[in-house]
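Following: one structure in structure tokens, then a few remarks.
In this view, the complex is presented without one of its protein chains, the others remaining in place.
Order of writing sets the chain letters: A and B. Residues in each chain are counted from 1.
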Amino acid sequence: MQRIFVLLVAAFLMSSAAAIDTDKRFDDPKLQARYEQLISEVRCLQCQNQSIKDSNVSLAADLRREIARMIEEGKTDEEIADFLVVRYGEFALYRPRSTGKTLVLWLAPFLLVLFGVFALARVVKHRMSLPIDDDSETKG
Amino acid sequence: MNRYLWPLIAVVALLIFLVMGLRHGDPRALPSPFIGKPAPQFELPTLKNPEVSIGTEHMAGNYALVNVWATWCVMCRAEHGFLLDLAKSGAIPIYGINWRDSRPEAIRWLYELGDPYLASAYDEDGRVGIDWGVYGAPETFLVDPEGTVIYKHLGPLDPAIWQREFVSRMNDGGAD
Partner (left out) sequence: MIPEIGQFALILALSLAICQTVFPLVGAHRNDVAMMGVGRTAATGQFVFVGIAFACLTYAFVADDFSVLYVANHSQLALPTLYKVSAVWGAHEGSLLLWIFIITAWTVAVSRFSSGLPEAFAARVIGVLGFLSVGFLLFALLTSNPFDRLIPAAADGGDLNPLLQDPGLAIHPPLLYIGYVGFSVAFAFAIAAMISGDLDQRWAKWTRPWTTVAWMFLTLGIALGSWWAYYELGWGGWWFWDAVENASFMPWLIGTALIHSLAVTEKRGLFKSWTLLLAITAFSLSLLGTFLVRSGIIVSVHAFATDPTRGFFILTFLAVVVIGALLLYAWRAPSLDSDVGFGLLSRETFLLLNNVLLVVATALVLIGTLAPLVIEMATGGKISIGPPWFNVAFLVPTIPLIILLGLGMHTAWRSQDKTPWTRMLRLPAIAALVLGVVIPLFIYGRISVLLVVGCAAAAWIVVMSLIHPIRSLLREKGTAGITRSVLGMSVAHLGMGFFVLGVTIVSAFGIESDRALRPGETIEVAGYEFEMRELRNVEGPNFSAIEAEIEIRKGGDFVATLRPQKRQYLVQKNWMTEAGIRAGLDKDLFVALGDQLGNGGWSVRIQYKPMIRFIWLGALIMALGGLIAITDKRYRSKVRKTATADAAAAEATA
């Protein structure tokens, strides 16, 4: 009786999973790891900022299935990313690819740290030249 | 210049940018990457008769609307009336892609509500939807006689959008 009810409830589910096994498993752990990495970096376009790994909507399940298929067919990560970008644009990838515009993005952390340390070096150098001894304890 | 004015300058620049961002529109709207490019080729069994197939080949030679729809899509029902009117007026052939749906339900839906489509392709597993970059129904694509995607609209169609976005583009292209 429980089972029947459960199956009836399933009929009301929005998600398409009724007949499809959403569980994608590769026997090869390396492929599995690649799969999991890829799906964690693809945006679920029907959602408000979630990866297709974390989302249950039909499009997410479809995209996971396609990615699993492509891995099985031997496509590289680059080719899989291209597949998605051709259809959905760069927006679909959470990892911005290193093209001209995004190169700045990937370099930004290093550039900023260098800039900061450089500015700091100037300040410290200046301070090293000033008298250290003083009675600048907190007044009042 | 007073070097302590730099933070102020940076903030003013940021504020201007944010104002522009506010006026920019819906952050979730995704323009189709196919605009200006050939429509993704497909061939699928039709909804009503699995023996017959329908695809991009059949659309060539005329402007065509490709409308992605499903029975579970509430907004598709909202635009259905307009699609029927459009089909009746003969302004443009409308092809449907029935996306991730149940065949019997879809057939019954068209029977009950009317069928504006010359034919509907039955995209059971959503592959063709993915090939077209569909992420939410209803989506409507405007394809030119050479098979290039001119425009994509996400959401239900109405007469205003039809005139403003679709008719204007057909007139621009059709001028030659």
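By our rule, a contact is a pair of C-beta atoms (placed from the backbone, for glycine too) under 8 Å apart; a residue touches a chain by one contact, two chains touch by 3 or more.
Here the structure is a predicted model, which is why all the values come from computation and not from measurement.
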Absent-chain interface as seen on chain A, which is shown: 2-3, 5-7, 9-10, 13-15, 17-25, 36, 40-41, 43, 47-51, 53-54, 56, 61, 89-96, 101-102, 105-106, 108-110, 112-113, 116-117, 119-120, 123-124, 127-134, 136-140
Residues belonging to chain B that touch the chain removed from view: 2, 4-5, 7-8, 11-12, 15, 17-24, 26-28, 30-31
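Here is the rule we use: only the chains that are shown with their structure count from here on.
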Computed distance of Cα centres, chain B from chain A, in Å: 28
For the chain B and chain A complex, residues of the former touching the latter: 28, 30-31, 33, 40, 72, 100, 125-127, 129-133, 135-136
Contact set on chain A toward chain B in their complex: 14, 16, 45-46, 48, 58-59, 62-63, 65-66, 85-89, 91
